[in-house]
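Here's the structure, in structure tokens; my notes come after.
Taken from a larger complex, these chains appear in their original positions, while the remainder are omitted.
As written, the chain order gives the labels A and B, with residue 1 at the start of each chain.
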Amino acid sequence: MNHVALVTEAIDVAALLARVSSPTVGAIASFLGTVRNVNDNRAVTGIEYSAYEEMAEREMRAIVAEAAAQVDGVPPRIAIEHRLGELSLGDVSVAIAVSHARRAPALDACRYVIEELKKRVPIWKREHYADGSRAWVDNRNTVGAVELPGVIG
Amino acid sequence: MRVGLRLFASYADALGTRSLDVTLADGATVRDALAYVRALPGASALPPAPLMAVNAEYAPLDQPLSHGDEVALIPPVAGG
């Protein structure tokens, strides 16, 4: 019922929402990450996403299971897609949809998924800038940086 | 034993390779796999303590390896 995927074509947000829709749910929370035209005051023209695919899917499934375990009673339905490859400005890089009978569990689980995804899922991005240069950027050195997991071992 | 090493993103760029098969002594741990990588050309670009994974799961440095394991260095992530 839950859904996790890495995709190379444009994410179909309506289809993702439909995956978690049902007459048994009363609330659908969603989050979309999109490619911005600026980062750290540099003009961005595009982003290239890559992943350790097996591990990224495994971590996303683990995050979905954790989010579900935090809800008492019927678990939320959760769908996640992350796009890989070359993305243009405004493209959706990640889409998360979470449904539940009640809104609080849906909103909480949606937020949990995006926060954990940004910390743990092995996906990387290289920004392309207006001056022709490129740079690897991570979630520590962008605005709204996340706390990375501590070094293990 | 033989293990596969995988490198990604900035680490792959720094070392000029994305995967290599290496032979480690029996009883080797994740730390030994990392030490192997540190001896390669370009490894000075790696941080002091990169995150590591074994068979697509985060793993501590003292985790023992088995023949056929896939060991990965995980650069700081940037999904979302």
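To be clear about the criterion, a contact is a pair of C-beta atoms (placed from the backbone, for glycine too) under 8 Å apart; a residue touches a chain by one contact, two chains touch by 3 or more.
This is a predicted model, so every value here is computed, not measured.
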Quiz item: Since just one copy per chain kind is on show, how would you write the full make-up of the complex?
Solution: A x2, B x2
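In this section, only the chains that are shown with their structure count from here on.
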Exercise. Averaging only over C-alpha atoms, locate the centres of chain A and chain B and give their separation in whole Å.
Key: 25
Practice problem: Sort out for me which residues of chain A touch chain B in the complex. | Solution: 33, 49-52, 54-56, 58, 82, 93-94, 114, 117-126, 136-140, 142, 148-149, 151-153
Exercise. Could you pull out which chain B residues touch chain A in their complex?
Key: 6, 8-10, 13, 30-31, 49-53, 56-63, 72, 74-80
